[in-house]
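First up is the structure itself, then whatever we jot down about it.
Apart from one protein chain that is not included, each protein chain of the complex appears where it belongs.
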Amino acid sequence: MNSMVVLPLVLPLFGAFLLPIIMRASVGVGLWVGPAILLYGCWILGNQWISGTAMPFSLAIGGFAPPMGINLYVDSLALLFALAVQLLGLIFWPFKLDPETARRQALMLLLVAASTGLALSGDLFNLYVFYELVAVATFGLISASSTGSAYAATIRYLILSGIGSVLTLLGIALIYSQTGTLNLAHLAQLAPEQLNNKLGLTAFLSILIGVGVKAELFPVNTWVPEVYATAASRVSAFLAGLVSKLALLIILRLLVLIFHQQEAIQVMLFLGILGVVSGELAAWRAKDMRRMLAFSSIGQLGMIFIALSIPDQAGLLAVLALSFHHLLVKSGLFMLADGWGGAIENLRGAAKRSPLAAIVFILFSLSLIGMPPLPGFWAKFTLITELAAQTSPLYLIGLAVFLLATVIEAAYLFRLAALLYRPVSEEKPIDTIPKPAGVSLVSASLFGVGLLAAALFITPVGELLNHVAGQAANAELYIDTVLAGTGGGR
Amino acid sequence: MRNLTGLLFAGGLGFMLLSIASGLDFGAPPMLVGEAIQSVAPQETGATNIVTSVVLGYRGIDTLGELSILFAAAAAAGLVLGRRHTTAGTLTEGGFVLRYGGAMLFPLLMTIGFYIIFHGHLTPGGGFQGGVILAAAFFLPLLARPGARLHHGMLSMIEGFAGSSFILIGLVALAEGEAFLQPMLIQDTLGQLVSAGTLPLLYLAVGLKVGAELAGLLSHLAQTESEA
Amino acid sequence: MTEIELWIAALLSLTVLSAAVLVLLVKNHIAAVAAASVVSLGLALLFVLMRAPDVAMTEAAIGAGLSSLILALALRRLGLWQIDGVKSRQNLIKAINGVERDA
Amino acid sequence: MTPTIDLELILYITALGLISIGLAGVVLSQHLFRMVLALVIAEAGANLMLVLAGYRWDAVAPILTSLGEHPQMVDPVPQAMVLTAIVIGVGIQALAVSILIRIRQRFGTLDRHEVAAHMDAEIAQIAGTSRDMSQESPLGERPLPPLPGTPAASREGRS
Partner (left out) sequence: MTLTLLDELLLFSGVTVLVALFLGRRLPAGWMVTILYGIQLLSLLKMAPLGYGGDPIPSTLILEVMGQTLSWRFDALSWYFALITLGSALLSSWYACGEWEQRFRQAGGNVWLFHLAMALNVFSMLILLASGDLLSLFIGWELVSWAGFLLMAMAGGVATRAAMRYITYAMVGAMAIFGGIALVYVSAGSLQYDAILTAVSQMGTPHLWMLVILFSAGFGIKMGLMPFHLWQAPAYAETPGPGSAFLGAISSRMGLFAILLVLVKLFGIVNIESLKIPFTLIDARDLLAWIAVFTIIFPTFTAMKQNDARELLAWHGIGQGGYMLLGLVVADAMGAAGGLLHVFNHATYQAALFMAVTAVIHRTGTSDLNKLGGLVVRMPLSFMVLLVGIIGLAGLPPMNGFVSKWLVYRSLLNEGMPLLFVAAVIGTLGTILSVYKLIHNIFLGQLRVEHEHIKEAPWSMMIPMLILAAIIFITGLLPGIPLAWVASVQEAVGLSVPNYTLGGVESASGSLDMIWVIGVLFAGFGIGALVFYSAGKSKRVHQLDNYAGGHFLTADIRYQYSDNFYAGLMHLIGGWYRGSFLWLEKSVKSLVEFLSLGMQGIYRRANAEFYLLSTALFVIAWVVI
């Protein structure tokens, strides 16, 4: 049954290609195509998850043994992300009916397929292709809100992303000309001799900056605030919640498998710190909720980059914990921003209009700043203990910045929370206070429930993540799985 | 001042990259994978054009991803530019030569396009190149007669079915118990038109899809009413 | 690559690079697009020299042909299709208004 | 072969030069269309770099001309990848220009500063926030307001 794992990657593509035709024939049928495919994808991946994650396996596309052909590498980390992609795709499904529904849904399916590909693929160039597919699909989805500012934001994103893809291609070219292969496992075998030099470092940095565009890495994240402020909330949520993490996953794999240079790690730490500082500080002054969330997301991703620069299993655990926590929380917050996206001052008294939304917001905020029983605390705890354990003083700076950033984060989040509960002025009718739309509120609450569930079952969740991190940190396992043995994947 | 900055920037970046790249061995790549593929590709895929066997076989899923990108770009451009099929006001009616030449070129271009596609596994060329020529063939009438509409329904039918048949061919292999996109029906007649099993079929799908996609894109760019 | 091929390659490289610089420096957008397609064409020839006929064909068809077509169509739609640069009368109006900085 | 050793570097110079020129162009251009062009150039450079990665001396194109013997061939894998990359590039380029068309329709300009200013203003307007004065471009770069009598003329000048 292992070979079925390719279906969640391929079927959305299939559906996307056919969707315009089906829609033309019958809208009623067409509307169900996407959700059905995603549900099926969830089912397959869920089955795979249940039937055993103990051993990762590799799946050769086209039946060509890995160094030659492209393979999918399925370990628990990849499965987890792939599952998250399908689920979030379902939750953020663009169901709105208008003449452009077919195109929008097709783009969404493409986005899901590409994200699944990013999670699963084991080949550098293939990752690049899926990465570009993610980019193009998101360009379409962002500009679908068809305001002038959305177009302008898209073009800014597109150009930065173009710079990124050029740099990524450059890095790939450098790696290929040095080693003659692009398979991650094969590269991991060759790396200690061939890429442990300046050239390897340059290649890594180019790829880091290239992929960093989507991972909201510091110097190349100027697109973030405008895009998140103009795109539809669901798109922003998907981007901030998931796509950034998938870009991170690429960097994670590269770090674990191929690049072990100290400098690479230092650069990432450095950029992560800058990201935290710039993002959190900028969020402090943000005047609308979406941009506040966008800046805060930059900060959070910076924290994850700091975590990523700790090169062992514990660091990886922190990365995963922070990532999944941020995924839940930021997606939920962006869903709330669906109705609350406007100026922060307009939100005065919004708790009265929609008490549930306010409570969910406070829950997310508390978790985001690391209030103890909530999962955010444990994620941060794993990170700071790891940071404190490092010897290099740069890590201590990272620790200090991290702590101060949390303070700022608490300040601006709770400024907003307090505003929500501020009494409304008399002359203002309560109907004019913004309120998240019903569906968005339901999805936000869903994330809230997920968060609470994670808080309740924190120990099994932690063990699970630890297991996942252990598997992901094991480079030998990766190499053995892909290159020796289970290549056919039947 | 501005240009000077640019010069310094470009020069610095280029020099730095160059100093790194000069460490590479030009003209003697390691070719670990390339060598391996060369030695087995003809047997495994039945194509004499090894690039084709890489594009459709060893890196088949890259090609699928690339088709999806093209599709996504076309869909996104459609989303951006809207669906209004007003006749283009910006393009003027082509002259006699353009109109009749276009009409005459159409079958010629179609033939060349399909030829290139079908011989992709034997000679240089294939789905992408042929697809572009097909797109040109589709687009030419539009250029000649701005009033003529491109049949969008037809176009999207072609692109949808071409793309999905690429996947279907892959899925058939999966259903047969092979891996996804595994080449099948390989004949032992290297160098012949029918030698490469499913590869020409895949390339046909690629070509049609690329052609339809690009034609759609071009017509979007050319047709929509300018509001400026 | 024989030596003569190398020299040809050098010549092509020079062309490509200078065309690339031109793309950024010429004022006229049509000329810029033309220069970009020269870059693509030069690259296509380079690819032939580098024993990559497939790539060369693709670059010629897509890079030099299709891409230039797209850009040219876009130029029309963007209102930048001005062969002789900026017309003097409009130039004057722009100077007065100070609004138009496109060209 | 002393001259060739210098000459081989030329190809690298071309590739990296294209990338540098392209990136510098993207970064320094004031006009969005020019930025897209620069991006195209940078991508072309990256493609060339990739093809270079698979080139080998005295080899033939990776197409079997006769059965049996195996002459030295250049690496087919980067070529396949470049095929993919070129098509990806053109897709993105087409999308970029269609977005440019829309921006031009909405904002009437493609100057990056003006577009950014328009975008800021529109986001602020949609969100209902007041706009920070300090975020606007400095006084010298801000376009002057049109003269009272000539709106039609300026419209004409645009198209």
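Details
In order of appearance the chains are A, B, C and D, and numbering begins at 1 in each one.
Note that a contact is a pair of C-beta atoms (placed from the backbone, for glycine too) under 8 Å apart; a residue touches a chain by one contact, two chains touch by 3 or more.
Keep in mind that what you see is a predicted model, and the values were worked out from it rather than measured.
From the options A:Leu366, A:Ile433, A:Leu451 or A:Ala469, the residue with contact to the unseen chain in the full assembly is A:Leu366. Touching the chain that is not shown, out of A:Phe64, A:Tyr151, A:Trp378 or A:Phe447: A:Trp378 (per the contact rule at the top). Checked against the hidden chain, the listed residues A:Val27, A:Met55 or A:Ala389 yield one contact partner: A:Ala389. Within the complete assembly, residues 159-160, 163, 198, 201-202, 205-206, 209, 218-222, 224-225, 263-264, 266-267, 270-271, 277-279, 281-282, 284-286, 295, 366, 369-373, 377-378, 380-382, 384-385, 387-389, 399-400, 403-404, 406-408, 410-411, 414-415, 418, 421-423, 458-459, 462 of subunit A touch the chain that is not shown.
Everything that follows uses one rule, which is that only the chains that are shown with their structure count from here on.
Across C-D and B-C, it is C-D that has more C-beta pairs touching. Per-chain CA centroids place subunit C at a distance of 12 Å from subunit D.
Mean C-alpha position of subunit B lies 22 Å from that of subunit C. Note: centroid distance subunit A to subunit D, computed from Cα atoms, is 26 Å.
Residue numbers of subunit D whose C-beta contacts span two or more other chains: 8, 11, 13, 17, 19, 21-25, 28, 47, 52-55, 57, 61-63, 73, 75, 77-79, 81, 83-84, 86-88, 90-92, 94-95, 97-102, 104, 158-159.
In subunit C, the residues touching two or more other chains are 1, 24, 53-54, 58, 62, 66, 70, 73-74, 77-79. Remark: subunit A residues 3, 6, 10, 13-14, 16-21, 24, 59-64, 67-70, 99-100, 103-104, 106-107, 110, 113-114, 117, 125-126, 129-130, 132-133, 136-137, 139-141, 143-144, 146, 151, 170, 174, 176-183, 186, 190, 197-199, 202, 488-490 touch subunit B in the complex.
Across the complex, subunit D meets subunit C through its residues 1, 3-4, 7-8, 10-11, 13-14, 17-18, 21-22, 24-25, 28-31, 33-34, 37-38, 40-41, 44, 47-48, 51-52, 55, 57-63, 73-74, 79, 82-83, 86-87, 89-90, 93-94, 97-98, 100-101, 104, 109-111, 114, 143-144, 146-147, 150, 153-154, 156-159. Residues 125, 129, 132, 135-136, 139-140, 143, 146-149, 151-156, 158-159, 162-163, 165-166, 169-170, 172-174, 176-177, 180, 182, 226, 229-230, 287-288, 290-291, 341-346 of subunit A are the ones touching subunit D in the complex.
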